[in-house]
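Of the protein chains in this complex, all but one are displayed in their positions.
Take a look at chain A:
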């Protein structure tokens, strides 16, 4: 716990929050969208495991405009 207290949260927190929001937005959109380019489950893993690049990639190439 002492290690955790040493982390400068005022500096790190906004970064984490923004990344988290981006991830949530991408996941919500993925939940709502009818079809994606490529299998949906692939995008779920990409968004969750590649910090923000996965979400960006999803929004640019993953969404299929009907």
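The definition used in the following text is that contacts are C-beta pairs under 8 Å (C-beta built on N, C-alpha and C of every residue); 3 or more make two chains touch, one makes a residue touch a chain; residues count from 1.
Going forward, contacts and distances are computed from a predicted model.
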Legend entry - Listed names "Aldehyde dehydrogenase (NAD+)", "ABC transporter permease", "ATP synthase epsilon chain" or "Roadblock/LAMTOR2 domain-containing protein", matching UniProt entry of the absent chain: "ABC transporter permease"
Legend entry - Residues in chain A touching the chain absent from view: 10-11, 14-15, 18-19, 21-22, 25-26, 29, 52, 55-56, 59-60, 63, 65-66
